[in-house]
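Excluded from the complex is one protein chain; the other protein chains are retained at their positions.
Order of writing sets the chain letters: A, B and C. Residues in each chain are counted from 1.
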Amino acid sequence: MLNWLRRPKYESVERRDIPAGLWAKCPRCGQLVYRKELERNLKVCPKCGYHHRLSGPERLRLLVDEGTFEEWDAELASVDPLGFPEYADRYRHAVQRTGRREAVLTGRGRIEGVEAAVAVLDFAFLGGSMGSVVGEKVARTFERAVELRLPVVTCSASGGARMQEGVLSLMQLAKTVAAVGRLHTAGLPFVSVLCDPTTGGVTASFAMLGDVHVAEPGALIGFAGARVIEQTIRQKLPEGFQTAEFLLRRGLVDLIVPRSELKSTLARLLRLMGAGGEVAVDHRA
Amino acid sequence: MLNWLRRPKYESVERRDIPAGLWAKCPRCGQLVYRKELERNLKVCPKCGYHHRLSGPERLRLLVDEGTFEEWDAELASVDPLGFPEYADRYRHAVQRTGRREAVLTGRGRIEGVEAAVAVLDFAFLGGSMGSVVGEKVARTFERAVELRLPVVTCSASGGARMQEGVLSLMQLAKTVAAVGRLHTAGLPFVSVLCDPTTGGVTASFAMLGDVHVAEPGALIGFAGARVIEQTIRQKLPEGFQTAEFLLRRGLVDLIVPRSELKSTLARLLRLMGAGGEVAVDHRA
Amino acid sequence: MTTAPDRGEQERELQQLEEQLAQLQAAGSDVPDLETRLQALRERVQALREALWRQPTPWQVVQAARHPQRPKLGDYLQRLFTDVVELHGDRLFGDDPAMFCGLARLDGQAVVVVGHHKGKDTRENVHRRWGMPNPEGYRKAARVLRLADKLGLPAVTLVDTPAAYPGVEAEERGQAEAIARSILTLAQLRSPVVVAITGEGGSGGALAIGVGDRVLMMQYAIYSVIPPEGCAAILWRDAARKEEAASALKLTAQDLLELGVVDEVVPEPLGGAHLDPERAAQFLREALVRHLREVQALPPEERLQRRYDKYRRMGRFTAHPEDLLAGGR
Partner (left out) sequence: MTTAPDRGEQERELQQLEEQLAQLQAAGSDVPDLETRLQALRERVQALREALWRQPTPWQVVQAARHPQRPKLGDYLQRLFTDVVELHGDRLFGDDPAMFCGLARLDGQAVVVVGHHKGKDTRENVHRRWGMPNPEGYRKAARVLRLADKLGLPAVTLVDTPAAYPGVEAEERGQAEAIARSILTLAQLRSPVVVAITGEGGSGGALAIGVGDRVLMMQYAIYSVIPPEGCAAILWRDAARKEEAASALKLTAQDLLELGVVDEVVPEPLGGAHLDPERAAQFLREALVRHLREVQALPPEERLQRRYDKYRRMGRFTAHPEDLLAGGR
């Protein structure tokens, strides 16, 4: 997608996100925080409330009841379909670094007891970019949810479509959106959680088609990259542009929920939407 | 509706619209036009293009092929359901002046050979206001179109809901909208023609739910009255506010068509939309 | 309206007595014979209130419906519902604070709630435009109502608005289209819909979220095609004749019940819901739950047909020449 020019900035932020040693420096307020305290606080800065990025597995641990997660399709991996320069090396490096094969974790689990299909994008794996595998796993998640009559919760964190798989990555937008369509037709709930950052092709596909859009405070959410927009309009972008708070004002996000309340809010939403044993009257023909 | 404060303005324009004698003075450019020439020119000012208002019967003659119109429900009349002050007198006066019983003419006819159900509001009858009879006749038009598998063309010209029938007038918005909904569900075309002026409850009901919105040049189209808005914002309204051209820019009108081309445009639209013998593949279940 | 002058005097007296009562209570135990005097005042207040509200004039009802202390959406959200989660935004342009949308439980059952959002004080009212929505408010409502349909949840709407907001931007963004589309959404919603008019039912701005299987109206709420002031200005070129206009417009709950526009009048504490918000909320909750249960029991196709027929029947007219303006009722 178009937000490639911002990528290096993400990475440098990313590095600051997970500092080595006992102390971590908050990238927003600059204060030093005791690492253990940061972990206890769900990686939210106790001084300024900055929500550090979570990896896919961290996000899952945050949201899914312990011992209830059953992973789907963990074996799927890329085949570098275009033979794209440097892709194989980068991909292998990501696999080694994360111990996982792709930028999304999918499966079923319970959220405060409410059974749901879950897809969590992992920004630590090639910027959470969506190529063939991410598209396939997300689409299967929605399809299995229809089969199993489960609600879906996705947690997005992605720089967009994966450039190295070319138009095949772009087609994952169509594939995942079509699968979301089937869930909607089946009358099953879909809560889309937008984490920092959610941009490009992921925003322009399944992530923006939730029944309810929940965002984490301060998360960057948008379509085009800030640099590209600045080049187009030849102006500095306004303060707070493309933040969760900006999207709330613009009517694109339903609610902003601090990380400490995310799990309970999701459970309450899912129950209100008819999941978790409460059977709504199915009045479709 | 709220645009009552503008009513006197309409009426004074209305009087100037139909000047007595051989010559007519154009209310826009102020020039004198030979009445017969104005009539030949479909009541469009030959000097400045101002589209004078047409009565209901004039509008019908303009659009429907001669000898093909079969009127529906001409006998329906108001009963002054609230016993509202001065209503009976005003109503009787309108009946005498127009020779018709209500502010809408409905029926079926051909438009350049294309069979259609037609509803034409008559601004000359109590400002084209929608009370029980107008709502009933419009709703019946949509219902009959569904029965007869005909497209619908409405020509609106109205100050809004009829104050003198109170909330019963307001309910005509719900009644007509529900009937439009049945036409949409039946997959039949609906072209809404917005004439000068279309405001208030008529705009906020069937007139804004067309598949295609056609407006006459310069027509005033809006919801709230100009005075009410000026009182609210305590500023003068921008030039061209609530004109057909304004609505086109704002994405609310599909096309602006000069009166001389209105009939042929409607016929072309209806044929393209599958009316007039051309059978589109019906792919609904 | 021969009792009108009396009424004026009674109203003034009631106000004076209420003030005395408040002063006396504030003064507290220093006052000799406190309890006796309080008791006497209370009885007099109650008697006056009963006299005034036994048969309130339409204008009295207008004032009650617009009373600054009248319970607002926020009060009913607290008192009628549990587990409330507000949903923001139309997913197109913005989030209108004049329109509330959300998920909640009524009597334990999950529902979608939509309602005009008036504020409790001036600051909040400026923010919420006194409950007058812009197009994005109606589009948010339609979006969340479609969600109700998708999920099979019933919808409850609470109507309390002077009007749709009359502004330049509202017109630019298609206020009329937004209202028409919202009406259409409700007319075709497969989910059960119960509407309660709790305060001001201001014309198209109210109807936009006011179409349902059942329409309830609180005893001192109003519902009108035009504000009485505007009506008087047109009819008599004199906005001051608003009281007459209020009578002519038939805007009270009792009038609208008789005209077949509302299905039930929900009682209020004597003199208005603001005098006992908790009891007012109890009456409303009971009525909402009862009607929701009834319409939920219907098969969806039948419910949709009945809803269509209900609005289809509204209006009065004649097909006989001799009846021409023979007069209603």
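Note that in this section a residue touches a chain if its C-beta (ideal position, glycine included) is under 8 Å from a C-beta of that chain, and two chains touch if they have at least 3 such contacts.
Remember, it's a predicted structure, so these values are computed and weren't measured experimentally.
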One chain isn't displayed here. Which of the visible ones does it touch? A, B, C
Which one, A:208, A:257 or A:275, makes contact with the chain that was left out? A:208
Could you pull out which residues of chain B are in touch with the chain that's been left out? 184, 187, 189, 211-213, 248-255, 265, 268-269, 271-274, 278, 280-284
On chain A, residues whose C-beta touches the chain left out of the figure: 1-2, 4-5, 7, 73, 75-88, 91-92, 95, 101, 131-133, 135-136, 139, 161, 163, 165-175, 177-182, 185, 200-201, 203-209, 222-225, 228-229, 232-233, 237-238, 241-242, 246, 250-252
May I ask you to list the residues on chain C that touch the chain which is not drawn? 91-93, 135, 139, 173-174, 177
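The rule is short, and it goes like this: only the chains that are shown with their structure count from here on.
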If every chain is a node and each touching pair gets an edge, what shape is that graph: line, ring, star, complete or other? line
Between chain A and chain B, centroid-to-centroid distance (C-alpha), Å: 50
